[in-house]
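Here the complex is missing a single protein chain, while all its other protein chains stay put.
Moving on to chain A:
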Amino acid sequence: MQYTEIMVRYGELSTKGKNRKDFINRLAGNVQKVLRDFPDLAIKTHHDRMHIILNGTPFEKVDERLKLVFGIQTYSPVIRTEKTLEEIEKTALELMQATYKEGMTFKVNTRRSDHKYEYDTNQLNQLVADYLYNHMTGLQAEMKRPDMVLRLEIRQDGAYISNQLLHGIGGMPVGTAGKAMMMLSGGIDSPVASYLAMKRGVDIEMVHFFSPPYTSEKALAKAMELTSILAKYCGKINFIQVPFAEIQETIKEKLPEGYLMTVQRRFMLRLADMIRAKRHGLAIFNGESVGQVASQTLESMAAINDVTATPVIRPVATMDKNEIIAKAEEIGTFDLSIQPFEDCCTIFAPPRPKTKPKIDKAREYEARLDVDGLLERALAGVKVTPIYPGQKFIDNIADEDAALL
């Protein structure tokens, strides 16, 4: 028995009247992206569902990817057969024998779009159910709330049979909400914030600050690998690395200790905003959670946010640390996030940062610096790397060394 196609039902987007077409195309594009290394697949979109024709590709492989794509409500693996009653019965039996577990209740649910078909839906329900009864032991029918529904659809080009309803992760297709910059540090929170942004359809690009030689190549590799984990949810994410050491050194040299953190963050936000403008993004996302650390008090947020009028969205702002950790574990970023490579948020962190910095003070201190020059030089060193699901950056042995094994 082999599934011939997957029927995908759209999520929330079904309700979005006039934008529907854009949403469907976007979802199809995302599905195409996450399945790009299965060349035999054919993807067909309709107004209410999508069909992925397997052409011999194992369903399980596709399933692993599909269950991570935002915008999919449910999907079912389907077998297409000839429209003869014999073929339908034979296939239905195979399918039931492969998936039915003792004690489950079931029913047959038929739909016909081929209205000239020789049997009507009631007849088909009856015929197929009888056939299954006669060929399997222990089957129990249940009309109201069956454990398993054998769905049969008679269309012009064949009969489509399925008995599994699998749940996707819902949300909106990534890209339908527009583009934004995500400030990714490499800790636990920002990957979760990234996930939540994508869940609402935001096409994120990662902005990561790194400060060699204060931060190691490993810290950069870690952020890139986190991005590759998150790319499973959308197919591809651009990773933008921004050199930050000169700014940090300058601030450390010239400003009083209490404001080191606040002013550093102001620079980060300015840079993220300038990159956003250049790349036509609409907003900035970050992983701040209210009150978690000194830079995340409301006073700090106000003093930092002072540098831009662009919306700064904080998806995990009101989550407890435990909730964030649970989510990080669920999306597969936690184990990597806790790898101990120093990032640029921890180096140059003053022992006693101001938890209630004043906006005026921050502005006043900054006036001592060549702000434009510093920003310009940092932007000149920006590097953009497209990152795909499953790419490895931390465990990354050179080919010639791998050949020794």
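By definition in this document, a residue touches a chain if its C-beta (ideal position, glycine included) is under 8 Å from a C-beta of that chain, and two chains touch if they have at least 3 such contacts; residues count from 1.
In the analysis below, contacts and distances are computed from a predicted model.
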item: Which of "Cysteine desulfurase", "NADH-quinone oxidoreductase subunit K", "Amino acid ABC transporter permease" or "Sulfur relay protein TusE" matches, in UniProt, the chain that is not displayed; value: "Cysteine desulfurase"
item: Residue, one of A:45, A:109 or A:216, that touches the chain absent here; value: A:216
item: Residue numbers in chain A that touch the chain omitted from display; value: 216-218, 395-398, 401-402, 404-405
